[in-house]
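Of the protein chains in this complex, all but one are displayed in their positions.
Showing subunit A:
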Amino acid sequence: MARRDAARSRRSAGQLEGEILSALWAADGPMTAIEVQAAVGGDLAYNTVHTILTRLHGKGQVHRLGPAGRSTYRPVKGAAEAAAEQMRAVLDTGADRNEILMRFVTTLDAADEAALRAALGDEGSP
């Protein structure tokens, strides 16, 4: 038990909030806590999922629908649409050009793209 807790604690609260919020965003409709637990994957306990969903609801980042116990959750989208406009405005100024903005992946050139497809292909085959 202690070992499982140790493994779980490697993912901080902030990391888990991000993962759960992303799972809700990637889904096509509202999800119950059990569905979220399955969608996030890994060894996340139901109680943890529920606690974080409640916290996200408290922060106004997810909507909670339906009666307690059978609630479904979906992300609050209004702010995200405003954020998209803001992001586009900021990036259009070229603020991302010098990399104090740290992007997950950069634009690929043709050679990189071929190399990546090859790497994925090689690794993908058992």
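We adopt the following convention: contacts are C-beta pairs under 8 Å (C-beta built on N, C-alpha and C of every residue); 3 or more make two chains touch, one makes a residue touch a chain; residues count from 1.
What we mean here is this: contacts and distances are computed from a predicted model.
**Q** Refer to UniProt and select, among "sn-glycerol-3-phosphate transport system permease protein UgpA", "Peptidase M48 domain-containing protein", "Ketoacid CoA transferase" or "nitrile hydratase", the name of the complex member that is left out.
**A** From the choices "sn-glycerol-3-phosphate transport system permease protein UgpA", "Peptidase M48 domain-containing protein", "Ketoacid CoA transferase" or "nitrile hydratase", the unshown chain carries the UniProt name "Peptidase M48 domain-containing protein".
**Q** Going by the touch rule given at the top, which residues of subunit A touch the chain that is not shown?
**A** 10-12, 14-15, 17-19, 21-23, 25-26, 39-42, 56, 59-61, 75, 77, 79-84, 86-108, 111-113, 115-117, 119-120, 123
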